[in-house]
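Excluded from the complex is one protein chain; the other protein chains are retained at their positions.
Coming up: chain A.
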Amino acid sequence: MSESVSSPTFSLEALRNGDRKEFARLVDTFSTPIYRLALKILGDPQDAEDILQETFIKALSALPTFEGRSSLSTWLYRIAVNEALMMLRRRKPETLLTENDGGDEESGNGESTYLIDWCCLPEEELLSEEARQFLDHAIAQLPENLRLVFWLRDVEGLSIKETAEALGLSETNVKTRLLRARLRLRELLSDYYRERMEVRREEDAN
């Protein structure tokens, strides 16, 4: 889990030279993760679609000068994140992704009372329609800067380094945010699944 998931390789030369077929392959490979990311940031399908299109339009025009210092995927994520955050700021001007924003507050998770192991719940309970909705609800409660780190690292499988590059943060900062995001989500989910365990216990008793 420490490295990013493997993705198909692309010919940078073909892409730089405007090879349409190779670009179509790139679009096909990354349209889903870019769309998911935009949706996660903006929460609105139409906005997410706009960002998706904007990302690839920008990428297409910037490819001839892409130097390849980061991977193509990281570069695409970075364009998408910037576009999505710009849109978000137009809507809510106070939203900013800075190095310290949200990173320094005391999480207080150390004394968590949610120390119930709910891993033993059956899969159909952990991933029920209601549970999926709760997962969405829980991640939406995270501050933007924690949510993005968690999403890129843990859902899309980018490495710490790639996540840092995509978000323009230091690796240390990514690690700090990742820990906070994971602890916070774990706590929220523990609250939910503990209730589910209690409900099941009651049902079994009757």
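The rule we apply is simple: a contact is a pair of C-beta atoms (placed from the backbone, for glycine too) under 8 Å apart; a residue touches a chain by one contact, two chains touch by 3 or more; residues count from 1.
As a convention for this text, contacts and distances are computed from a predicted model.
Participant: Which name from "Lipoprotein", "Long-chain acyl-CoA synthetase", "Putative zinc-finger domain-containing protein" or "Thiazole synthase" does UniProt give the chain that's left off?
Facilitator: The UniProt record for the chain left out of view names it "Putative zinc-finger domain-containing protein".
Participant: Would you mind spotting which of A:L146, A:L167 or A:L189 touches the chain that isn't drawn?
Facilitator: For the chain that is not drawn, the touching residue is A:L189.
Participant: Residues on chain A that touch the omitted chain in the whole complex?
Facilitator: 1-2, 20-21, 23-25, 27-28, 31-32, 35-36, 45, 49, 52-53, 56-57, 60, 109-112, 115-119, 126-127, 131-132, 135, 139, 150-151, 154-157, 160, 175, 178-179, 182-183, 185-186, 189-190
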